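The other protein chains are all here in position, but one chain of the complex has been omitted.
Order of writing sets the labels: A, B and C. Residues in every chain begin at 1.
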Amino acid sequence: MKAVVYHGPKNISVKDIPDAVIEHPSDVLVQITTTNICGSDLHMYEGRTSFEKGKVFGHENLGKVIEVGAAVQTVKVGDYVCMPFNVACGHCENCERGQTAFCLNANPGAAGAAYGFAEMGPWQGGQAEVLRVPWADFNCLVLPKDAAEREDDYVMLSDIFPTGWHATELAGMKPGDSVAIYGAGPVGLMAAHSAAIKGASQIFVVDTHPDRLALAEKFGATAINAVGQQAVDKILELTDGRGTDCGCECVGYQCCDKHGHEDNSVTLNSLVGSTKATGGIGVVGVFVPQDPGAKDRLQQQGKMAFDYGNFWFKGQFMRTGQANVKAYNRNLARLIQHGRANPAAIVSHRLSLAEAPKAYEQFDKRAEGWTKVLLKP
Amino acid sequence: MKAVVYHGPKNISVKDIPDAVIEHPSDVLVQITTTNICGSDLHMYEGRTSFEKGKVFGHENLGKVIEVGAAVQTVKVGDYVCMPFNVACGHCENCERGQTAFCLNANPGAAGAAYGFAEMGPWQGGQAEVLRVPWADFNCLVLPKDAAEREDDYVMLSDIFPTGWHATELAGMKPGDSVAIYGAGPVGLMAAHSAAIKGASQIFVVDTHPDRLALAEKFGATAINAVGQQAVDKILELTDGRGTDCGCECVGYQCCDKHGHEDNSVTLNSLVGSTKATGGIGVVGVFVPQDPGAKDRLQQQGKMAFDYGNFWFKGQFMRTGQANVKAYNRNLARLIQHGRANPAAIVSHRLSLAEAPKAYEQFDKRAEGWTKVLLKP
Amino acid sequence: MKAVVYHGPKNISVKDIPDAVIEHPSDVLVQITTTNICGSDLHMYEGRTSFEKGKVFGHENLGKVIEVGAAVQTVKVGDYVCMPFNVACGHCENCERGQTAFCLNANPGAAGAAYGFAEMGPWQGGQAEVLRVPWADFNCLVLPKDAAEREDDYVMLSDIFPTGWHATELAGMKPGDSVAIYGAGPVGLMAAHSAAIKGASQIFVVDTHPDRLALAEKFGATAINAVGQQAVDKILELTDGRGTDCGCECVGYQCCDKHGHEDNSVTLNSLVGSTKATGGIGVVGVFVPQDPGAKDRLQQQGKMAFDYGNFWFKGQFMRTGQANVKAYNRNLARLIQHGRANPAAIVSHRLSLAEAPKAYEQFDKRAEGWTKVLLKP
Partner (left out) sequence: MKAVVYHGPKNISVKDIPDAVIEHPSDVLVQITTTNICGSDLHMYEGRTSFEKGKVFGHENLGKVIEVGAAVQTVKVGDYVCMPFNVACGHCENCERGQTAFCLNANPGAAGAAYGFAEMGPWQGGQAEVLRVPWADFNCLVLPKDAAEREDDYVMLSDIFPTGWHATELAGMKPGDSVAIYGAGPVGLMAAHSAAIKGASQIFVVDTHPDRLALAEKFGATAINAVGQQAVDKILELTDGRGTDCGCECVGYQCCDKHGHEDNSVTLNSLVGSTKATGGIGVVGVFVPQDPGAKDRLQQQGKMAFDYGNFWFKGQFMRTGQANVKAYNRNLARLIQHGRANPAAIVSHRLSLAEAPKAYEQFDKRAEGWTKVLLKP
């Protein structure tokens, strides 16, 4: 079968690899019909991770079940399914509490696994014709009847829609709250969409890319084209000096200061400043335990010069981590089904699998207008 | 000053009474500019309560502060304020936990007080030129700057908008959930509006008045013109047999069966039927400990032939009671201020104080089109 | 293998039946070493249910794994395991939210399944030499190393300890609260034990059996030997007229009034009376949708003459249903392991499987001192 294979930094190709097969009675095989390129794929594409050569990309996957293992009971051949990017066993101590992003069995020795991802277990990605899905009864969301017509919306249930939603959950956002979202990439935009669906009274999105900020405004947000203290000042001004009730970090450790230099503390320290006393901060942007390629000594160690005194003095709280997709995907599917959510609004490109190398190249450059790329194998 | 005074069953008039005055250093006086007639005023109007002759109606009040007591520190003369219908001290064991609908000091011997209400303490109502507000720093919500232009929206913060919202909170409604709301009176309509703001995926409103159901549809709901088992069947059909995730009771003890006979169990037993196993039921419709005027013996004792076996077997939960308005009014004010809520959409009449007797008469008849009446003293 | 088999009302025997076998790749076989008789077994024993002749009793099971199916990944031969009484698939909409007592797959057409239970699916019970456990990775709790020495404590994790705990959770009990527990059977006693572990300030246990009340006092409770209004009055007196913060129903539909006549409303109406305004009521005692054998017409329909007016007026809430054992069993196991819980304190008898018929007979008579019977196959 054909798949998008990693060969080394910025070197990928679509090539034939051995067909995916049922390896365990709980597996199913899914013929992929839509699979997205995610911003986090770029870390691996750029060679800044331990991603192995020969591995297949792709953790945002949707398709049709074509074969089921002997132990599978609920999922059936022919079902349209969307898989959370987290691979999870469904029965460990974390999974049973709904913390599927921290499964203790799917990536032995660590907490949490994913398809086609560095350090997230042995699972191949879905930028391919077929994907093997383990613990399939647990990891497949069987989609509503209109799945075929609305693939581009439903595929967002694999990652960015639940991840954006998770940001607002971690932040403790309640209806009527004001919220500041740092980062207008796909996840930040989905956080804005989520905040609007959940009844935020004011949504600020902070970024420096006008095309992305324009999309944020389509989701009902107020765009703030600024960085660091300037962003903080603007938010304070727009909230009568009060600050927002909560805030979301949707950028990650490669955030930059106003001079464009990487400084992993920029967005978090801004969030401490723009969030009110007692407010909450939700962090879904990725931060890493070590970052050998960073210039700053602290950052190399995975540390941050965090504005802790202000954080504590304001009695704020912060919750972090990858989204437990299964905690949200059923209800978000219902919002799509009943016309109350339209995450596909951010899709900029729908391409064939063969076009993947070109797409990675453009997306990696942050070429204008390349917001979200969907591959259709 | 002029006020709407009760003289006996279906007998009220607008007459001069002694001016409201500061009686305690924590009081303020508010010149009322908008005050609503509420469905619960009709119980008193009809003489089915212990409401005393000579008492002034009105617990949905908004106006301008014209005098403040010596101990008042935050509220100032000239402030536009909206008062929760609950009178609350702010410092008893219930108030300090936010349970202001169950204040232990404002109505000695009972839990919970209100302006102009039977058995809810000594407080006069606000269907008058001036209202005395006790514990004013606690009981006045100072409104945003656009208060004067949007009085009809903000006045809904006194009762029906928070009460409708409370119904969805008590029911445990989460974004993406489906919800069935029984009753399309003002509170039921506000529950539908609340559910839409909070991201419900499906909202069903059950009633038999086409004009009210039409309003429900404007708030994004699916209208269900049916009673009892018929309503249940329709909801099951529209949810693929699953039932709704949760439901709201917005009718109260005078609900009727399909023959139009009062039976206090009709809506609750329907809710048990139309709500899924593990689902929640929120009850803001009023139920009373005794109802001497009822025909049924159980109902006279305030009891109900409740479908308990099914309720327990389905592992459902139920939460009840008057809304703690202060738990919601600030955030709901922000939703109004930022254009995300428009509760005034249900207003059918804006009348002078002098027109109150006529308005009560029409409203009591459930005359078509008399959805919500605002008085402008 | 030998098993306790039902032949008809009050007619059981220990007899040979075909050996349990692996029927599905997700199954394991557990050699039972301790299996309890539960109060709910008596409903079936007495013939008041649809329990089929030939079926094996037993839903409180602990033992050693002796065989595992091909798809089982975590549970291993030789593991000491305790099974929740609920059989659950682990991946349906309810299981994934932790609502394992309402599994949608284990008992097709209904929500919730159990071993050896009427109307709870096709699963055989564990009062036998061997038990087949489906979805074994999900349904087996692998026990700590001291399992063999403390079987009598750990076996309580199958049902009554989590069920008693659940009662306090449903009631919303918080540390420092006062709580009234109606019923001093095994579940009520475990609710008292749970309340003490969780930091209740006052625990009242209401019953009329002095031997059981004595056990309640050992768990730190205040015993109240009274029924109905007398119990309510006593609790109000001991709480300075305030009522308890919350209350637990651990009796079920066969509760009796002070004359010893069955009246399913007695404990719930008492709970409304003895619980403060805004307080919570947790109901784990079983109530049934139909009760053809009842004398009262309402009760035959599964209905109850519930004191709804007072319930609503006090703004109380009520949560119900069977315990989701998996939501609690890991943490309760830790409390046992570290010496902070000792549920086996209520065990009155440890018998062989062969003694089961005698045990059922005595237990069914509520013979004094027969609090909790453990069978050791």
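Please note the rule applied: contacts are C-beta pairs under 8 Å (C-beta built on N, C-alpha and C of every residue); 3 or more make two chains touch, one makes a residue touch a chain.
Predicted model only: the values in this text are computed from it and were never measured.
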Quiz item: Which of A:Lys258, A:Lys303 or A:Lys376 sits in contact with the chain that's absent?
Solution: A:Lys303
Quiz prompt | Contact with the hidden chain (one of A:Val283, A:Ala359 or A:Val373) | solution = A:Val283
Quiz item: Thinking of the whole complex, not just what is shown, which of B:Gly8, B:Gly54 or B:Gly98 touches the missing chain?
Solution: B:Gly98
Exercise. Check each of C:Ile197, C:Ala226 or C:Cys256 against the chain that is not shown and name the one that touches it.
Key: C:Ile197
Quiz item: Going by the touch rule given at the top, which residues of chain A touch the chain that is not shown?
Solution: 94, 99, 101-102, 111-112, 170, 253, 264, 268, 277-278, 283, 286-291, 298, 301-322
Self-check item: Touch residues of chain B, complete complex, unshown partner
Solution: 24-26, 69-71, 73-74, 89-93, 96-98, 105, 137-138, 326, 330
Practice problem: Over the whole complex, note the residues of chain C touching the chain we left out. | Solution: 174-178, 197-202, 328, 330-332, 334-335, 337-338, 340
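The working rule: only the chains that are shown with their structure count from here on.
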Quiz prompt | Chain connectivity with chain B absent, coordinates unchanged | solution = one piece
Quiz item: CA centre of chain B versus CA centre of chain C: separation in Å?
Solution: 40
Exercise. For chain B, write out the residues touching at least two other chains, lowest number first.
Key: none
